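Here the structure is laid out as structure tokens; the discussion comes afterwards.
A single protein chain has been removed from this complex, and every other one stays in its place.
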Amino acid sequence: MWESCTDIACGNIFALLNEGPLTLTIFLHTVIVLPMFFIYFQEKKRVNEEAR
Amino acid sequence: MLTNAHLKYESQKLGMNYFRVAIVLFGAQLLLGLVAAIQFMYPGFLFEVLDFSVARMVHINALVVWMLYAMIGSVYYMIPDETGEEVVGAGLGKLAFWVLTAAVTVVVLVYIFIQIGSGTEATIWLINEGREYIEAPRWADIGIVVVVLIFYWNVFATFMKGKRTGIMTVMVADLFALAGLYLAGMFFTDNISMDQYWWWWVIHLWVEATWEVFVGALAAYGLIKILGAKREIVEMWLWIEVLMLFGSGILGLGHHYFWIGTPEYWWEIGALFSALEPVPLVAMFVHVLYDWGKEQGHMEANAAEGEKAHAVNNTPAMAWIATNAFGNFLGAGIWGFFHTLPQVNIYTHGTQFTAAHGHLAFFGAYATILIGMMYLGVQGASGIKKMTMTFKTKMALFLIIFGLLGMTVALTIAGYEQVLVERADLGGGWDAYFTAQNLPWMVQAMGWRLAMGVVTFLGFVYLLWDLLTIGKAQAKEA
Partner (left out) sequence: MSKKNASVWTSIRFWRRSAAWVTGTATVLLIWLTFNTMGQISMGSDADLANGVKKRIPAPTVINYHIDYVMDQKRGHEVPVIGQKEPFFGKQWSAEEAAALLHHGKLTSQAKNCMNCHTLLGNGAYYAPDLTKAWLDPRWEDGTMAAITGKNSKEEAMAEFLMHPSQYPTHARMMPNLNITQDEAVALVAFLKHMSSIDTNGFPRNFSQNAKRLEGGTNAH
């Protein structure tokens, strides 16, 4: 599962995240998609208030 | 195509000018493509007169430039419809058009007649930059930036003055990114890896991000204009498409950073973001067909007994937009996904496989919808209420689509052969390369590519003929 970095430069965050199983991609996708949950709930509140 | 008789707005007349130059450059692209295809079969053809490098450079540059022309034309055409305003700087826009056209002419003539220079900065400034797709010399780069600034100011100022629709909002934001990215390709470095890193910012972030969003906005405008689709639904889809296209496309850039000297972590980023790139293309396809079916259904339900119902008021444009919806998914989505994973790409990188993908993707994703926009322009300029396909429209559609699919299949077979023989078996290098080039599969595939290129060109002749005549013919009937 965890494979140690074999690249030339290993001390940076992306090389570290690249050691785990898909952890680099999961990290990037999460950072991108996570704010959408916040937006969803905020909009939900607004839409419900407007519908009242 | 040659008349502006029924256009009220200067902006739309200007748009038609851009369409006219675009179609001429499209022809030039196909002709030089044929020269290059012949050279694959008969290397002596025009050897040391118009070498493959020159033919190929003009082939791909004409491609990029005709598409940019047709894109600018489309935006000028849609501005009055979307904002309800005349473009603010029509005179300046016209001046910019003539300056750009003069510059493009000079650049092409220099490409063809001077071709190359000595290894000095002067060559980069005056003759060509020698960087695929953005070969235009530095003086032309700067000229392009100035012209695009004028264009952008026209779009932005008109947008601020008039109605601010969702489609126009996307357009204004997207054009800003599109124009800004060009700057990433305007410097020289001795470091070839650095060179390629920023080169891909221009190429990838154009064709796999900003151009795709541009197409989404055009399709949205087209659906409203042709089908009378409901704006709320179309614009909601557009935002979803923007989300998915930029969400996958921006970091999908990583699939170009596997082998150019960049760190290994790009393998995972490039693979898993670009694997998502086809998703929005499926969404766009579904969206177009959904709206088409829905509006047609409404029409039929509301039509009187025995009356024929047609939701589509411009069948040639609709046919090309539907081709775009599927072609984008097939050419950019499927053919792109074929070789996007690093495990496959280590063998396919730099083979005819890329050429197969390039041909179908540029056609499916961009050429199709821009041709559709030209038909919309002809309809407006000739004042036709309901434009319908002629025999020539159908011939153009059939021959161009058939020719492109044929070229793509031939190049894919050539690519497979090259990947397996040159790369996987022989491991690359000079001898491996020519061994693979000489095998019958490659030679036959190149023959079919040339034949299908001729078919495509015949289709182009029908297309040009149709665009020139359809307006007049149908305006008379009406």
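We call the chains A and B, going by the order they appear; numbering starts again at 1 in every chain.
Definition applied: a residue touches a chain if its C-beta (ideal position, glycine included) is under 8 Å from a C-beta of that chain, and two chains touch if they have at least 3 such contacts.
Nothing here was measured: the structure is a model prediction, and the numbers come from that model.
Student: List the displayed chains that the omitted chain touches in the full complex.
Tutor: Missing chain, whole complex, touching shown chains: A, B.
Student: Sort through B:Ala179, B:Ile260, B:Ala275 or B:Ile334 and give me the one touching the missing partner chain.
Tutor: B:Ile260
Student: Looking at the whole complex, which of B:Glu129, B:Glu417 or B:Asp466 touches the chain that is not displayed?
Tutor: If we include the chain that is not displayed, B:Glu129 is the one touching it.
Student: Of B:Glu235, B:Glu277, B:Asp291 or B:Asp466, which one is in contact with the hidden chain?
Tutor: Per the contact definition at the top, the residue touching the missing chain is B:Glu235.
Student: For chain A, enumerate the residues touching the unshown chain of the complex.
Tutor: Within chain A, the residues touching the omitted chain are 6-9, 12-14, 28, 31-33, 35-36, 39-40, 43-44, 46-48, 50-52.
Student: Residue-wise, where is chain B in contact with the chain that is not depicted?
Tutor: Residues of chain B in touch with the missing chain: 36, 39-40, 43-44, 47-48, 51-54, 56-57, 115-121, 123-124, 127-132, 135, 166, 188-197, 199, 232, 235-236, 239-240, 242-243, 246-247, 250-251, 253, 257-264, 266-267, 269, 346-347, 349-352, 354-355, 418, 423, 425-435, 437-439.
Everything below uses one rule, namely that only the chains that are shown with their structure count from here on.
Student: Quick check: how many Å separate the C-alpha centres of chain A and chain B?
Tutor: Taking the average C-alpha coordinate of chain A and of chain B, the gap between them is 32 Å.
Student: Going by the contact rule at the top, pick out the chain A residues touching chain B in the complex.
Tutor: 6-9, 14-15, 17-18, 22, 24-25, 28-29, 32-33
Student: Considering the complex alone, what residue numbers of chain B touch chain A?
Tutor: Spelled out, the residues of chain B in touch with chain A are 247, 251, 263-265, 268-269, 272-273.
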